[in-house]
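My questions will all concern the structure given below.
Left out: one protein chain. Kept in place: all the others.
And then subunit A:
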Amino acid sequence: MSDCCPGSKTMDFSEKDEQGDDETGARQSQLKQWPIQLHLVSPQAPYFQEKDILLAADCVPFTLADFHKDHLKGKSLAIGCPKLDSDQEVYVDKIAALIDDSKINTLTVMIMQVPCCMGLSQIAKSGAEKATRKIPVKQVVVGVEGGKVLSEEWL
């Protein structure tokens, strides 16, 4: 039984067996842009033009060991936290501008399996509804423990 909000509950996974400490060599980053924070990016930036966009909750990349290879590769990135970030109406406008002005191809929103993270999906949906153009929007939910993708669905 939990004793606090799953979004801020203290959990320690360090005793788990599969630590993957036999990995060798350097992995290549799949990040092809800067900045990445949603307040800092310009929706008209060249790296967004007609691209597939990944909107990830701040915690997601730390949870998935293969985030770069499996999720970021081939996409442009924006990150944000629906629980702690301020002025989130700006986020909605930026998503709408990405769709209408930069003519992005798809939007994938990746969130953690905590209720507060659903807010980021809501931001993505609101932005998509506000936009004149229509594009496919996908939601990917990541488990807090074990770093696994729990569900993927087109909204």
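General remarks:
In this section, a contact is a pair of C-beta atoms (placed from the backbone, for glycine too) under 8 Å apart; a residue touches a chain by one contact, two chains touch by 3 or more; residues count from 1.
The rule is simple: contacts and distances are computed from a predicted model.
Hidden chain, UniProt protein name from the list "Heme exporter protein B", "histidine kinase", "Hemerythrin-like domain-containing protein" or "Penicillin-binding protein 2": "Hemerythrin-like domain-containing protein". The chain omitted from view is touched by exactly one of A:I36, A:I135 or A:V149, namely A:I135.
Interface residues of subunit A facing the missing partner chain: 1-9, 52, 74-75, 83, 105-106, 108, 113-116, 118-119, 134-136, 138, 141, 152-154.
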